[in-house]
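Only one protein chain is missing from this complex, and each of the others stays in its spot.
This part shows chain A:
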Amino acid sequence: MVERWPIVGMGAICSLGSTARETFDALCAGRSGLAPIRGFTTDWYTSDSLFEIDDRDDSKDRPGRATGFLLSVIAEALTDAGLSDDLGDVPVLVGTGLRELRSVELWRGSGAAVTPAELHFGAAVRSRFGAWDTHTFSNACSASLYALSLATDLLSAGEADTVVVAGTDSITESMFGVADRVQSIPPDAVRPFDRERRGTILGEGAAAVVLRREPGTGGSPRGWVRGVEVNCDAHHPTAPEAGSIAGAMRAAHQRAGVTPADIDLVMLHGTGTIANDLGEALAMREVYGEDLARPVCTAMKSMTGHTSGASGLHSLITALQSMDAGRVVPVPTLEKPIDEMSGFRLAREQAVPVDARLAQINAFGFGGINAVTVVEGNR
């Protein structure tokens, strides 16, 4: 009997919407959250657009925004789960790429008041939700799925009955700046798996799920986590390694007790960079083999930008919503897919109807840290 853990609540925020529902509706409509830069001095940069959350009244940036996103999605997920705002000894595991480094930048650059306790999210989560078993994992772009793997281990070991798993990130000027420096022609869009892709564009956002050991007595869960696999390429600081990624996918399938032929939907990591999309496509070919036309594949960063540590859970929540609604979100920016993706069923301009029960979610990060999960819908 394969273990599975019910997801009883979820919440999301990104450039497209301030709740999971708003975000999914915008994704289905094929809308893009890309907009003129709000948080930085635009004159200093070649690129002029980012996938920011529009929560600043004037153009002045302020510290603590990643923390604010996080508190918002945890509150939404708890409400969705029918749980109170008082978490007590419920573990809260937060994955992030850049923690509150944007606050450090504002401290450094303009003297904003920021304390060491605000660098991680523990104190804020404790203050708002009374939780003291809080953990911040800085695991780049696979952070929230890495946190999910630790949560399933806690539930399996009987160390907790309920775990809140979240991911959050705001854009740091240092990471945006180095991308701006490297991209001599800034990309005008995120084009995952397109021949004309020119790199990724950063996004902001947060996502949270409430995971339980047993389903509660309330309504039916949003879905189930069937298994999460994590590993590390140990190969290169920024370039992915297809063999290691394929290994993570196979091991995730094994944990979930499924084969590629069972997967109906794949939420690709799809950042729109040359290296990621090529490595991910090669790994997908290797793993799916003769079954490559079986799942519908999509890449939502085309509409949200790269939401870094939150992106894995953003994809997971979208997968559950897609299976519930019977619609897969499109990749509106995809025109000419790369050869390495030929044969795969890539969602294109419009939301695609689908009857899906099992989905695979990919998340890969700097340093070659890979996380893959399989989730089951509630239908």
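Throughout what follows, a contact is a pair of C-beta atoms (placed from the backbone, for glycine too) under 8 Å apart; a residue touches a chain by one contact, two chains touch by 3 or more; residues count from 1.
Note that contacts and distances are computed from a predicted model.
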item: Undisplayed chain, where the name is taken from the UniProt record, one of "Beta-ketoacyl synthase-like N-terminal domain-containing protein", "PqqD family peptide modification chaperone", "Aminomethyltransferase" or "ABC transporter"; value: "Beta-ketoacyl synthase-like N-terminal domain-containing protein"
item: Among A:F51, A:F137 or A:F344, the residue in touch with the chain that has been omitted; value: A:F137
item: Selected from A:C28, A:L50 or A:L101 as touching the chain missing from the view; value: A:L101
item: Touch list for chain A against the chain that is not drawn; value: 41, 43-46, 97-99, 101, 104-105, 107-109, 114-117, 119-120, 122-123, 126-127, 132-140, 146, 149-150, 153-154, 156-159, 161, 172-175, 177-178, 180-182, 230-238, 244, 247, 365-369
